[in-house]
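Only one protein chain is missing; all other protein chains are in place.
== chain A ==
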Amino acid sequence: METACAPIRILFPTERNAVPPTLDPGSHPGATAPERIRNFCIIAHIDHGKSTLADRMLQLTEVVDARQMRAQYLDRMDIERERGITIKSQAVRMPWQVREGERAGEPFVLNMIDTPGHVDFTYEVSRSLAACEGAVLLVDAAQGIEAQTLANLYLALENDLHIIPVLNKIDLPAAQPEKYAEELAHLIGCEPEDCLKVSGKTGEGVPHLLDEIVRQFSPPVGDAGAPARAMIFDSVYDVYRGVVTYIRVIDGKIEARERIKMMSTGAVHELLEIGVISPEPVKGTGLGVGEVGYLITGVKDVRQSRVGDTVTINSRPAAESLGGYKDPKPMVYSGLYPIDGSEYPLLRDALDKLKLNDAALNYEPETSAALGFGFRCGFLGLLHLEIIRERLEREFNLDLISTAPNVVYRVELEDGSEATVTNPSEYPTGKIAKVYEPVVRATVLTPNDYVGAVMELCQGRRGQLKGMDYLSSDRVELRYTLPLAEIIYDFFDQLKSRTKGYASLDYEPTGEQESDLVKVDILLHGEAVDAFSAIVHKEKAYNYGVTIAAKLRGLIPRQQFEVPIQAAIGSRIIARETIRAIRKDVLAKCYGGDITRKRKLIEKQKEGKKRMKMVGRVEVPQEAFIAALSTSDAPADTKGKK
């Protein structure tokens, strides 16, 4: 990785690297009649072949030739490519001449708007959907629909999008298109015969799908004469050009060299460039009703150009925004600490850089007695956390410890005051009246053989069953209300292991509930270790205390004195382990030939001692913190491709 922000590979034209325009004849951006435009997205689960299908579309519409083709053109970041998931959406303009049917020969412009595929990015997904009139529901013909896809499908239906169900990978020997066509038909309320069958790999059925996109989806509708209104559905930071904002024009026209205005903040920016992606950026003179493209204003931080906001023209501003804008709200918090304390400034710089491209990332410096200087970071969810952490480690070469993720708690005190807790060690010490925790509506899709196992898991996690439906004869949709805190701790791992990997999960925040929660502290030789404090349900406090104490007993080497490890709620000890004092720490022999070896051992131990963290008088190896804080598998890892 050459630079911090290198993963974005699209080259925006600069004076030194001008890209020759390859515009589709007769339909220049800014001059395309809305009825010639189709805006659509593809809803699919990871691994169900969305990127491969997109590649085929780019080739068929000749916006990318075979030579330029690189696999999965649209997934730009390395991490995305490795995990096989799409984090940042993007829009590609493709010319298409209908091949068959009544409109054969007619030219159209298809804007394919890519959507993120994960629950953490639900809001971004909803904005991408809002930029479209139709959605292709892409399902692996060998696997059937997954919970996340289902959630996005419901979101699309809520947005009144027309759905074209498509079964992919029909070339696979394990494909069961008839079975899953029935499932899709049941979900959407269409006939099984309405499901298109394609193979992204071979290209079979893809031209027909493009024709159907033109035929089935409605063209965008807007008022060309009204003051301009465009919705931002994505915003990314480019190291050379600053923030690149992706918009869908609803009314009027955004023209080059106008000053634009962000309606949520009222901020006015020079419009340096406007154009379309096809699939490299092509500069244009403007974008009209229904068109999708990008604009560059020279701002350097995606927070100044936020997803969901409405863009208008400053000289003739719209009276009302398009609505639907929400501030991204962190749902999960974790402390990130450099293993080598001297890397703290590097971590700060790295977060500052990532923030430019991530409006949802938020962080504040914090100090932990156990871990030193670091940051308390807020994330949209676990995947978001994992992605940020991985980028910090990979792109910035940082070795990090992350504390156990926690949700945001709202605490009402008896004195009537209220506190928002994003770090368990900051849990109020005063008399607490009520504690509220965020809850989610979770959907689990599972083969019916595992319904019992899934129910047992959800009940163990304080879940409440809200409903259960058979999608087909052997696949069940279970709907639960669950505390978010129960999901962010190894829930997904457990779900996968109890269902042999077959179940899928989706969830969305639905609010908060009052719960019987307590803060458990872990004391080492009488001193609380902030990194291990946790807010847990009262019934699980003992279990947490016993588990962590036992884990630490195995990780912390014996000291010259006995070290009690205690788990406590307030001043009440609920669990205790003891690290017995070391009784022998002496090499028996030290004669002439042993001296050099022994001295080198001591020098090594002296170095080792420097990496010890002192908790009071107890020496704790850095590794003990890392090991105690790690769960077996980060849930997000299991969601990506192997």
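Just so we're on the same page, a residue touches a chain if its C-beta (ideal position, glycine included) is under 8 Å from a C-beta of that chain, and two chains touch if they have at least 3 such contacts; residues count from 1.
Definition applied: contacts and distances are computed from a predicted model.
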I want to check something: the complex is missing a chain, and I'd like its UniProt protein name from "Heme chaperone HemW", "Sarcosine oxidase subunit beta", "NADH-quinone oxidoreductase subunit N" or "Phosphate transport system permease protein PstA". "Heme chaperone HemW"
Absent-chain contact - pick from A:268, A:595 or A:627: A:595
Interface with the undisplayed chain - residues on chain A: 560-561, 582-600, 602-603, 605-606, 609-610
